[in-house]
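What you see is the complex with one protein chain gone and the rest in place.
Letters A and B mark the chains in the order given here, with residues in each chain numbered from 1 onward.
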Amino acid sequence: MNFLTGFWYAAGWSSEITTRPLARRILDQPVVLYRTEGGQAVALDDCCPHRMVPLSYGTVEGESLRCGYHGLRFDCAGRCVEVPGQTSIPPRARVRAWPLVERWQFAWVWMGNPEAADPALIPDLPWLDSPQWTCATGCVTYACNYVLLLDNLIDLSHTSFVHRSTIGTDAVARTPVKTAAEGDCVRVEREMHDTEPSRLYQKAGDFKGRVDRWQRIDYWPPSRVVIDAGAVSVDPAEDGRRINTRVINIITPETSRSTFHFWAFARDFKLDDRSMTDFIGDSLLVTFNEDRVLIDHQQRMLDERPQQRMLDNSADLGVVLARRMIDRLLRDQAAASGAD
Amino acid sequence: MNFLTGFWYAAGWSSEITTRPLARRILDQPVVLYRTEGGQAVALDDCCPHRMVPLSYGTVEGESLRCGYHGLRFDCAGRCVEVPGQTSIPPRARVRAWPLVERWQFAWVWMGNPEAADPALIPDLPWLDSPQWTCATGCVTYACNYVLLLDNLIDLSHTSFVHRSTIGTDAVARTPVKTAAEGDCVRVEREMHDTEPSRLYQKAGDFKGRVDRWQRIDYWPPSRVVIDAGAVSVDPAEDGRRINTRVINIITPETSRSTFHFWAFARDFKLDDRSMTDFIGDSLLVTFNEDRVLIDHQQRMLDERPQQRMLDNSADLGVVLARRMIDRLLRDQAAASGAD
Partner (left out) sequence: MNFLTGFWYAAGWSSEITTRPLARRILDQPVVLYRTEGGQAVALDDCCPHRMVPLSYGTVEGESLRCGYHGLRFDCAGRCVEVPGQTSIPPRARVRAWPLVERWQFAWVWMGNPEAADPALIPDLPWLDSPQWTCATGCVTYACNYVLLLDNLIDLSHTSFVHRSTIGTDAVARTPVKTAAEGDCVRVEREMHDTEPSRLYQKAGDFKGRVDRWQRIDYWPPSRVVIDAGAVSVDPAEDGRRINTRVINIITPETSRSTFHFWAFARDFKLDDRSMTDFIGDSLLVTFNEDRVLIDHQQRMLDERPQQRMLDNSADLGVVLARRMIDRLLRDQAAASGAD
């Protein structure tokens, strides 16, 4: 139940936030997300202070949100501005408002100390807004702690076994990786020379023959993994044709045992080919659901056997470094909180 | 889990109790309800003392109930009168019988000390048996403590926001109430002059124009709320036409987190109009289900945040007085129990 709070988390896609309030649990807090009639996206504690029913059952009125039970009305800062049937408003009648900024198609919320909520700390995800890239996007929810999803994304050797029908080939698990922590980033790199393209690459990139292929996995705490992956043909007939992709994984803990995985697959080719976007979106959904079955069950096994330790192998160095980084940040956070 | 036991609770409608045994949990006790062939309604502990399976899987034989597993047979007082395959009956072979009285279409059970079970303490609900009134009736089950349902019924200002399609109008929340505790009753009164009738009143009472409208909410511990409500036309063309209704709410805790709400809506007009009874019944079901979603969620929020206190506003005085009354009775009960 120990979350890193001093970071921007994706509360959802911007398009999900409308004048119909949306209930979403983030870092195990109930949050109501809504858009005012003026267009501002707002995140409030999803609990009316009067009878403690969720404000997400309420309705947007202009720039305010009215509770659906007894009609108390709150502004975007969480201040109560109306109690039906009485003129005075008690000072306790307010709800917590979480800082929210929309950028790169996401609505980012800051669940920690609001004074530290600097929008400059929102990560750069230029592929989501650039005319040189086209994205397929989606969201998968897992019944596990977010760290197990990080493990999954940082060690892609599993793709050889789990995802043979989409993105995996034998070469991935066989190829050793270079792993390094650089500043606040863990990078795991793998280069596969003169190898068979995955089924997804065959279809998306029209590769008939063999390719050089790479994966550069960058992890930043607490829960962002951006994978620079691509292939270039080694078949002389294909004249060095090359595709570049980014798999952008923005992960938000819902609870300690459930996790939102907002993903985008960006490509620099066939930019206007809508059916290609659909094909890639469908393939990624298959892929992540193959993972989901395994890591949800992994969580149950970890909970059943608190004494047993996972056994890391050599491909897990990136995972180990990432976990160390999280542990260090949690210690820093605990120390700072103790110092307050 | 702290229930007031020195009261009659509705175990169900009399019509629900037949020669087919019915399992029902009341004040978190498993109860089997059945009617003997002679017509007596009986409430026994729903647990055969032999193998501890529910007696509700058994069958009525004459004036007795036979367990469906190994055939032990019990009379209406819970005494075992037959053990198949043996002649002697061990004295421990008996189950608790709860006092049960049928009145006003309900089967009332007394879950406390049976010596105190005075039928004179059963509340008067004459509208249910009177030829001057016609009732629509029903039962809704909530996933919350019964006290949250009391809050809902005592503070009707919520009808302006939750029940706009049936019984609510803007005027309700806007109109201040008079609140008073008189003896063992809390009364909350609201009079709305020259106001729009609710949609239900428009249809049921055929009001074309504006009305004077009243709500007189009487609460008696532990869990009875009778609402005297009605309207009289102020439109000269309608010649002072008036309708009277009673919304009778008989509430029985199933567990500390689930509640039976037996309700009747009595009217003094269109007494023989069956389709009107159906229309009112359907409307009330919609109405109570609108509440159910909110208060079931309210319970989950209260459980999630045991530290947070609800914030009462001026319309909540009746709710506050009712809760105080319950708390005082619980203290009395605990003191009496300690004195035994």
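The criterion applied here is as follows: contacts are C-beta pairs under 8 Å (C-beta built on N, C-alpha and C of every residue); 3 or more make two chains touch, one makes a residue touch a chain.
It should be emphasised that the depicted structure is a prediction, and the values quoted were computed from it without experimental measurement.
**Student:** From the list B:12, B:49, B:99 or B:222, which touches the chain that is not on show?
**Tutor:** That would be B:49, which touches the missing chain.
**Student:** Where the complex has a chain not shown, which of A:176, A:209 or A:240 is the residue touching it?
**Tutor:** A:176
**Student:** So one chain is hidden, and I want to know which residue out of B:11, B:44 or B:93 touches that hidden chain in the complete assembly.
**Tutor:** Missing-chain contact among the listed residues: B:93.
**Student:** Tell me which of B:83, B:171 or B:310 is the one touching the absent chain.
**Tutor:** B:83
**Student:** Please give every residue of chain A in contact with the chain that is not shown.
**Tutor:** Touching the chain left out of view, chain A contributes residues 151, 155, 157-158, 160-162, 173-176, 293-295, 297-298, 301-302, 304-305, 308, 310-315.
**Student:** What does the interface between chain B and the hidden chain look like in terms of residue numbers?
**Tutor:** Spelled out for chain B, the touching residues are 30, 47, 49-54, 57, 66-72, 83-86, 90, 92-93.
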